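Note that one protein chain of the assembly has been removed; the remaining protein chains are unaltered in position.
Per-chain numbering from 1; labels A, B and C assigned in written order.
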Amino acid sequence: MSSVAGLLALLLHLALVLAGAPLLLGLLRLIKARMVGRAGPPVLQPWRDLLRLMRKQPVVADGTSWLFRSAPAVALAATCTAAALVPSFALGMTTAPVGDLLVIGGLLALGRAVLALAAMDSGTAFGGIGASREMTFSVFAEPVFFLIVFTLALITGSTNLDTASSVVNAGVGLRISMALGLVATTTLAIAECGRVPVDNPASHLELTMVHEAMVLEYSGRHLAMIEFTAALKLLLWMSVIAVLFCPFGIAPHDGPGATLAPWLWLLGIAAWAAKMVLLAVALAVFETIQAKMRVFRVPELLGMALLLGLLAVIFLFVSQGFAQGAP
Amino acid sequence: MSGPALAVLASAVGLLLALGVATAFSRAKVGFWGALLVCGAGAVVALVYLIGGAEPAMLTLPFGLAGQSTILALDGISGLFVLLLMLSGTAAAAASLDDHGHPPATAPAFPVFLGAMLLTLLAGDAFAVVAGFELMSLASFVLVVTSHREQSVRAAGVLYIGMAAIAGVCLIAALALLSAHGISFAAIRAHPPEGWRAAVVLALVLLGPGSKAGLAPLHVWLPPAHASAPGPVSALMSGAMTKIAVYVMIRLLFDLCGPAQPLWWGLPLLAMGLASAVLGAFRANVETDVKAVLACSTIENIGLVTIGLGVALAARAADLSALAGLALGAALLHVIAHGLFKTLLFLCAGAIQYGAGSRLMGRLGGLLQRMPITGCAMLLGGACLAGLPPSAGFASEWMLLQSVLGAVRLGGLGLQIVVCVLAAGLALAIALAGCAAVRLVGVALLGRPRSATAIAAVEAGPPVRWAMLGLAVMVGLIGLFPGAVLGLAAPALRALADTNLAGRADALGVSAIARAQGYVPLGVALLLAIAAVGIMLVLRARAILGHRGGPAWDCGFGAPPDWLPFGDPLTQYSAGGFSQPLRRILGPVLVSATVSVDMPRPGDTRPAMLREHSQDPASQYLFAPIAALRAHMSGLADRMQFLTVRQILSVMVTALILFLIFIAVLEQL
Amino acid sequence: MMPDWLPPAALVPLAPLLGALVLTLVRDARAGAIIAIIASAAGLAFACRLPWLMGSGLFVLVDPLSAHVAILTAFVGFTTAIFSYRYILVELASERIKASRVRQYHALFMSFLGFMLMALLSNNLGVTWVAIEAATISAVLVVSLPRSANAVEASWKFFLLCGVGIALALFGTVVLYLAAFPALGSGYAAMTWTELARAAPDCRGPMLNLAFVFMLVGYGTKAGLAPLHSWMPDAHAEGPTPVSAVLSGSVLNVALVVILRLRGVMQANADAIDPGPPLMALGLLTVLFAAFSLWGRRDVKRFFAFSTIEQSGLAAFAIGLGGVAGTFAALLHITVHTLAKSALFQCVGRAAQRKGAQSFQAIGGLIVSDRALGLTLATAIIAVAGLPPFGLFSSEVLIISETMRLHPYLVPLLGIGLIVSGWQLIARLISLCLGEPSDSPGPAVSWVAMIPAWVHLAIVLGLGIAMPVSIAAWLAAAATVAK
Partner (left out) sequence: MEHFGYGTMGYDVAHMLGGGVLLLSFALLSQRRIAALINIYALQAIVLAAAACWQGFAQDAPHLYITAAIAFAAKGVIIPLALHRFVHRLNLSGSVDTALGIFPSMALGVALVALAIMVVLPTTSQSQALTREDLALALSVVLLGLLMMITRRTVITQVIGFMSLENGLILAAVGVEGMPLVVELSVAVLVLVAFVVFGVFFRRLRAQFHSLNVEHLDRVGSAHR
């Protein structure tokens, strides 16, 4: 794929992702509402909320520093950058060589750290509690994340999403490791995005809050950016799952006829949208039937995910051992 | 090029040592200015030497051990560490010029400390390296105990010198074992150790220089010692001295022991590295003293470096030279990056200690606004500490994780599972470090001040600010151009593992496999900048700008009353509170933490107490039994002492009779 | 110019001995001290000529080994005499020692020094033995001078143990003569070191073994090797400090030199046992024992006496290692330790006078209260602890290297001893020199008073980092003599 095509794909990808993130959130909320028998807000509601927030003047807590005011923008920028690295409908975007899964993890950690710092800067008990819990969860999430990367790198030979995805797309067979990895990744995504049962984004009880407690002091455009960041993050994780575990339909980057192929892109976009909707439905079902966990149970959940990740890697080793022994 | 470089650096050693003597008889500033100039010049020389290809050079001095001569040598490996030492030393010396950097009593030992470290790096024979290493211990000990009127400082000094004694004896023994055919490095290289000798050398190196570097389980001295020293000295100790120990480990294990060592050599390094990384990072979350947090994070980072070295050692033995190069590159890059950003962080801590009157996190807060430059420098350092892209900490950790991924190719299923556990542990350590960095910055720099001195905090003086600025620029450059640093490390890689990073490290980025996609920090930075500009533009176009101040909402608590000028301090999260979930979850596993609650009965007026008790596993399972054994032995020895004359005579006669029996038996045989 | 019957080397011990005779007549404390300084200076001056007087007779032996240790002893004696000048005046002022005994002090000190030098330079086993015995008696009497209950106890212990030791050594000497009988016949020749060394292969091996055991136990007592060391801590702790300064150097050196020469004889004989293992065993036991004993000490001088015992054990161990390299290391160690330890004791003596007590509890924060004294003491402790750039570091490195080459399995034990003792030495440095200063009722100590200690430490420093080739060759020659 030529550089022009890569750039075009990147721009299209960014437009899709940025526009789609609040929509996905809206869809999720709608499905959840429908499942419990409510009418629910329209899919566009998150977008409307964002625009409304942008038109309100923010109130900033006394005694906070510049970091408090700039944190939402930094977090959003980091998440946007990460989003630019995760392919959605086509491989071979211009940004593909810039970073791999580890870099994406690092960028998400950057966003998380900045928001936690901002929460500490407000000097309130709730800011502290949120930051503390968020960082604690991250401690347990990181090993899971790295083991997933480990599994993928062993199967596909690369930590780069583009390469990995094309290898998976070319066919790696139905592997138990991939299945275990999928479960682990899903758990991780739920924890990272602060969804039920790790956190409840719709919670109104401060003491049970994690992510929401961190951003209690924010208002106006700052809050808009934070909300947008959260939506983007959800989409990003879903895209990661899609691109790694069911990459079919995605437009390849290095075919024999590596030219601009609009029909492939269209196919890719359709497949991606379908996958997102499916995942949103699955998530909605899951969140509806699950209750939120106690804070101190969360590390146990992540520990389970860690064990699954370990199992995935070990199964991989075993199967590799068979593969080497067979011929 | 190489000969003059060595000559200049060797004279720098002499100058620094002489400067120490001169400073003892003149003003303190003489020592610091001198150290600044010498280190600055040394840094330039080292840089030029490395860029110029780092041809090995040798120099023989006419004095040394008992009438023999001393050999000094310079090659790519030592050149790289010399560069780090000189940069760190320049910054620390510059910061010392501040009126509040040091008590003046440290001035004579400061240049000697630098000179001893440089001597260790330039050593070309076993005696010179031991002498430099021990002199470094001694000088740093003097620096640590400067504020000796505090009991805690003296206790830290005792612990420190004891561990230094262990390190010194182990190093001497290791080198003695190696230098059976002559003490020059050339002679040792010609006769690398084999069999049990090699294994013993490995153990001694891990115990000796390893403990100096702060490797678990011999790390317990490090937090109190680094916390006790004045700011610029802790900066040097954490930034440079631990790296000198790493250099000695590399020199002995990779260079002098030769490439023909077995694969399992990497395993102890991996185990100790992982233990240090996890334990150090966890303790960084628990300590409440800013400098102790930084010192614990040093333990963690040394653990990361050691893991890199372990992978490299195993990979070299398995003839996977590409992997060895990657792991070694990761370790060296992390050495440089950590050396500089930890120097920066300790300078910040020193500035805070003076400017805000305390280094206890519970007495700080809100410093970002009162000490803007120190605060920003610490933010940058914190980002590196947490390994956030595109800071200097991330690139090396990225390479390290990649090399651990590659390490599964080293052996069979058992080893693969070990690597797998290593990978999870490594990620845990990195995440813990991130948490510790957030806690450090969040509690010390952000929020409301927690004490009156923190309200009245003053910014550091100009010399410290300039030192921070210089370090920040370097750290930033390393973060953006890790490939360039790896270019400087190329001669070292060639010498140590006979490999290079061609196609894997260039000016733009690094990758795990030649010509494959990797990590391009410049690209990430550019994307971040574009995103930031884009967000700015969107906000300009669509949002209402500006903001309005008001009391923190805090779920309706509202503004604090007038008599609490900075709010109710107790409503703000403390350093202890921040890490409470972690302590509760990991504490019992890692540091045997126990909690006891003393709840008075209703009607009882005494306060309820919650006590947390934790102990480093090294002190609990290693040092406490050893200390008990030592006390037991001393008790036995003491019993021999206060005998009556008659009893002493009995002992003497018994000895004589035993000798006689020995002879009689000998005769009968 | 000089009578034929008086070899020039004999002047070395004669100078202090004559001084001792004169001193018995001098009452004034100052005059006595000055005469002692002059006598010891003369001894040192004569000793410095020894390297040009090499040779051996029936009674006098000047070879690099004896010359080296004699110069060292004379030098330490000289600086200690200088140190004594002020020390005794202060003791007099504080009435810890009676005016009537000061005369005895200087006389005994000089006779002690003279007999030590005599023992070193004598070629005759019997004369060596008599000289050591006489020196011991002088030392015992000096130790008992303060007349406190503890001093009496210490000197009693000192005398009884050393008396038994020296008696056993005499038995060893008789047996040694018997052993050499078949090779050398009767007469004086059979008792000279030079002849013994020459005829060693023809001696009776089993008899040599017996002699070795008795002489090892006998002279080992003087060298303070465990378990024969008990007199040393008491004598150091209770006697006047200048005596500790000399005691920890010279007595030990003389005993070790005798053991060293005996080792040479034993090694040359095929039937005799190898003297190395017993020496190493005793040395190692001493190092470990003394290192662990350091921890519980409350008395400063007693503490450093144990450090002396440890260093003596280390030297004996190095002698036991054998070979030129081991002996070289042992000689270097003896040399630098003697210098460093006497400097250390000089500082300790001043500190004890300044603080009015010699317990660790009473002495603290010296660097704050007396900067010069505190820094010098700290430097001396660092030197004794074997840290660079001082000479003990070099000698310990040499000893460990040589052990590693010959008996690597002993290195852990040696290492434990060195770590345990080094650690405790520095810990005590912290308690003595750092922290809040304790009460200082005694007279302040000036920079000038520290000059002898500095000279010692400067030499130790020089030997540590930049030993001139000539001195290295000289030490190597001394080591070869006793190979």
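Assume a contact is a pair of C-beta atoms (placed from the backbone, for glycine too) under 8 Å apart; a residue touches a chain by one contact, two chains touch by 3 or more.
These figures come from a predicted structure and were not determined experimentally.
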**Message:** I'd like the shown chains that the missing chain touches, ordered by label.
**Reply:** B, C
**Message:** In the whole complex, not just what's shown, which of C:K98, C:R298 or C:R371 touches the removed chain?
**Reply:** C:R298
**Fill in**
In the whole complex, of C:A167, C:V324, C:A444 or C:V469, the residue touching the missing chain would be C:A167
**Fill in**
Touch assignment to the omitted chain, from C:P206, C:G323 or C:G462, lands on C:P206
**Message:** Using the document's contact rule, name the residues of chain B that touch the chain not shown here.
**Reply:** 638, 641-647, 649-650, 653, 656-657, 660-661, 663-664, 667-668
**Prompt:** Given the full complex, what residues of chain C touch the hidden partner chain?
**Reply:** 124, 126-127, 129-130, 133-134, 137, 140-141, 144, 147, 149-150, 152-156, 159-160, 163-164, 166-168, 170-171, 173-175, 177-178, 181-182, 185-188, 191, 204, 206-207, 209-210, 234, 237, 296-299, 302, 359
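Methods note: only the chains that are shown with their structure count from here on.
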**Prompt:** Ignoring chain B, what connected groups of chains are left?
**Reply:** A | C
**Request:** Could you find the chain whose CA centre sits the greatest distance from that of chain B?
**Result:** C
**Top chain pair, ranked by how many C-beta pairs fall in contact** = A-B
**Centroid distance [mean C-alpha coordinates] between chain C and chain A, Å** = 77
**Fill in**
Multi-chain contacts in chain A, i.e. residues touching at least two other chains, fall at none
**Complete:** Note: in the complex, chain C contacts chain B through residues 156-157, 160-161, 164-165, 168, 206, 209-210, 213-214, 216-217, 221, 226-228, 230, 233, 273, 278, 289, 292-293, 295-296, 328, 332, 365, 367-368, 382, 387-389, 393-398, 400-401, 403-405, 408, 411, 415, 418-420, 422-423, 426-427, 430-431, 434-436, 463, 465-469, 471-473, 475-476
**Item:** Residue ranges of chain B touching chain A (in the complex, touch as defined)
**Value:** 365-366, 368-369, 375, 379, 383, 386-389, 394, 398, 401-402, 405, 408, 412-413, 416-417, 420-421, 423-428, 430-432, 434-435, 437-439, 441-443, 446-448, 509, 512-513, 516-520, 523-524, 527-528, 531-532, 534-536, 539, 542-544, 546-555, 557, 559, 566-567, 571-573, 577-582, 584-585
**Item:** Residues on chain B engaged by chain C in the complex (per definition of touch)
**Value:** 63-68, 127, 130-131, 134-135, 137-138, 141, 145, 148-149, 151, 154, 157-158, 161-162, 165-166, 168-170, 172-173, 175-177, 179-180, 183, 200, 630-631, 633-638, 640-641, 643, 645, 648-649, 651-652, 655-656, 659-660, 663, 666-667
